[in-house]
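See below for the structure under consideration.
A single protein chain has been omitted from the complex, and every remaining protein chain is retained in its original position.
Letters A and B name the chains as they come in the text, with residue numbers starting at 1 for each one.
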Amino acid sequence: MTQLELQRPSRRLLPAARTAGARMPRPRGDGRVALFFIAPVLVGFAIFYLYPTVRGLWWSFTDYSLLAEPEFVGLDNYAQVLGDAEFWNAMWVTLCYVVLNVGSQTVIALLLAALMHRLTRSVVLRTTLLLPWLVPNVTVGLVWLWLLDTNLGFVNRTIDAMGLDKIGFFTNPAFAIPTISGINTWAFVGYTALLFYAGMLQIPQDTYEAASIDGAGELRTFFRITLPLLRPILALVLVVSLIGSFQIFDTVAVTTKGGPVNASRVIYYYIYQQAFTYFHMGYAATMAILLVLILGVLTFIQLRLLRASESQLA
Amino acid sequence: MKRNTALRLAGIATAGIVLATTAGCSAGGGDDGGAVTLNYWLWDDAQLPAYQQCADDFAKANPDITVKISQYGWGEYWTNLATQIAAGSAPDVWVDQPSYYPQFVADKQIEDLQPYIDEDPDAVDFDAYVPGIADIYQIDGARYGLPKDWDTIGLVINKQAATDAGIDEATLQNLTWNPDDGGTFEEVIAKLTVDKAGKHGDEPGFDKNNVAVYGFLPEWADGSQGQNLWGNLAQSNGFTYSDKNPFGTSFNYDDPKLVDTIEWIAGLADKGYAPRFDQQSTLSRLEVLQGGSAAMTSIGSFNQLMFKDTADQWIWAALPEGPEGRKSAINGLSDAMYAGGKHKDQAWEWIKYLASPECQSVVGATGVVFPANAEASDASVAARAELGLDASVFLSYAQETDGTFLIPINYHGTEMAQIVQDAIQSVALGTNDAQTALSDANAKVNALFE
Partner (left out) sequence: MTVSATLPAVQLDEPAPAPRVRRRAGRGFSIGRTLGWIVLVVALVGTLFPFYWMIKSALTPAADIVADAGRLWPTNPTIVNFARVLGLLSAEETRAAGGSGASINFALYLWNSIVYSALIGFFQTLFCAMGGYAFARLRFWGREGHFGILIAALMVPGIFTLLPNFVLVRDLDLLNTVWGMVAPSLLMTPFALFFLRQFFLNIPKDVEEAAQIDGAGKIRIFWRVVLPMAQGPLITIGLITVVWAWKDYLWPLLIGRDESVRTVTVALGVYLQQSPNTQPDWTGLMAASTLSVVPVALLLIFLGRRIVESLNFTGIK
């Protein structure tokens, strides 16, 4: 993970009033005090992260229906999952969603950030763009479900008025995932844009001035200067967006519930169904583990690809 | 400034802890000194007022027990129930359906009512019920629900649309159907379909891409039973769901008789007589019908009351007669008790009351469903007649031999419903052909029982 090292402000000189003879007390081990400080964090980690991980791992080797004791079945769950067409469909659907979502979100966010950086520094604008991010995903899903309704939604009414065929945004399998991905892009693009904007603020103004003296236009400046210097932040945003995007659940649960048929049955939703509707907790745990592995691999690949370009700011 | 902040923080922390403790205490069914609140779930919001009346009457007779009714739509009902069972906090009593209850039995989440009945022999008069209803919920001497209501399926047609299309009532009451050419059923559907230029579906020049009024609205969200349409048609085609019913373990969803049925229904959209599956809206079929964008659809007897405000605009007919006769699914709902409930005795009182003539006549008088109690059922038919709604079509199947069939009762109900529904919907969408989809689905379904 990219280390975020923050710029050290210059150290203030120690006040000259310090008497010559006084020395800093030798630092003792802070064991007992430290325990007090980290106790809540350690307890929280142990009970709600470590213990569940171990337990989840155990369940993946069992047949556990939540209503009875787990029964050991060895690697059966893994074999079944890897051969489950629904699982691969869920992974494929999720992958499509992630690519569409992160792709569109990053591009639009970069555009907005560049415009906010170069065109106007209005705080009101930035604040307003943040609103969709603050709103629960469930609300976002409901509002768009209503807006995109085939019969009563504003969008389809407009399309119909233009003489075109109505689009079943949530009921047409070809549109289901793009629509959900678009909705979440709408929800997160403001926040992402603000992060890019913050990163752009770090680029020294002189670079831009030098560029404009050399006669570079805005577009060129963006691609040759802003983007390369933004790379570390871009990398971080992409990695975190990817991980977060894979975990899409709320919007699907509210709008399509995995439909039509299984066109939007993303992996989280499928795991949820297996665990809480069909009571196959062991199976669900297996899928969760496979998801962790896949995410780990994807993150690693991403970091590798993006680390090739270090920041040129230094 | 620092001191103030610290104090403020401490204040917030204390308030937070107090809030959390008090908020936490108020969760769960209130049980202070004898007063008990029971949770009751049902799925049909149209029935909610009738059962609320029962709950109020019950509360008067049993001041210590309050019944809290929650309604969740059909699409979410069983998944919510499953989640709550997994969480160990299912409702004390819920409305149960034959296809789903065996799973609760297998998971030991539903209470056997027979011991309660044995202790209280006068509690239930089984003779007062419509014959056969009570047996649905019996397995090996255990009884998992008391009868609540029953229903069959019929057709509802827009009277004006029929007149405009030149279809007379006699034809509608005697429709025939077969999966090859659709029989008079398809003829009528074609006639009822009108495109934006005014041409009917059977006239030359009919533009199937610009339809103003659809001839028929199929129901595609029908689980593994097809109770609302395809199950009935398939049965009248000679299809049987499984090797035996109840508790079949080997299923026949890949039977050509079902495949042909599904293909015929899906074909209606291709011909322009029914809307395309991927262009549905959130409006239900019945709303679309009432809005005038369609002329006919299948309807359960439990939905007839929806049309009471415009009763004279509709014709009611029985399902078409297929190659093996005219058949409708008959379904009987029951009230089930949660095995993990904390107030089982009170729950028993409520279930008893729900199954009693008192409550059932209250429900029957509204006409919203046909209660299991025979007298109340007649009262419901009469109530509907008074509103101008002819309910005789729903009773007509009983007069024919094998005119009714029980919807499939088996384990793994929830999972099966998803598998078969997905397969059938993929046919409606056009992403899969019927034989492949149903064969795959059948393999998966049978695998559940291994």
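Structural remarks
Here is the rule we use: a residue touches a chain if its C-beta (ideal position, glycine included) is under 8 Å from a C-beta of that chain, and two chains touch if they have at least 3 such contacts.
Quick caveat: nothing in here was measured; it's all calculated off a predicted structure.
In the complete complex, the residue from A:142, A:227 or A:306 that touches the missing chain is A:142.
Within the set A:72, A:88 or A:154, the residue that contacts the chain not displayed is A:154.
Touch with the chain that is not drawn comes from one residue among A:168, A:190 or A:259, which is A:190. The missing chain lies against subunit A, touching residues 1-9, 11-12, 14, 22, 24-25, 27, 29-31, 33-38, 40-45, 47-49, 51-53, 55-56, 59, 66, 111-112, 115-116, 118-121, 123, 125-139, 142-144, 146-147, 151-154, 157-158, 161, 186, 188, 190-192, 194-195, 197-199, 201-202, 205, 208-209, 212, 217-219, 232-233, 236-237, 240-241, 243-247, 249-250, 253-254, 268, 271-272, 275-276, 281, 284-285, 288-289, 291-292, 295-296, 299, 311, 313-314. For subunit B, the residues touching the absent chain in the complete assembly are 1-2, 5-6, 9, 12-13, 16, 19-20, 23-24, 26-28, 44-46, 48-49, 52, 69-76, 80, 83-84, 87-89, 282-284, 286-287, 291, 303, 306.
To be clear about the criterion, only the chains that are shown with their structure count from here on.
Remark: subunit A and subunit B have CA centroids separated by 40 Å (rounded to whole angstrom).
On the side of subunit A, the complex with subunit B involves touching residues 65-68, 145, 149-152, 166, 168, 171-173, 257, 259-262, 273, 275-279. The touching residues of subunit B, when paired with subunit A in their complex, are 75, 78-79, 82-83, 85-86, 107-109, 277-283, 414-415, 418, 422, 425-426, 429, 431.
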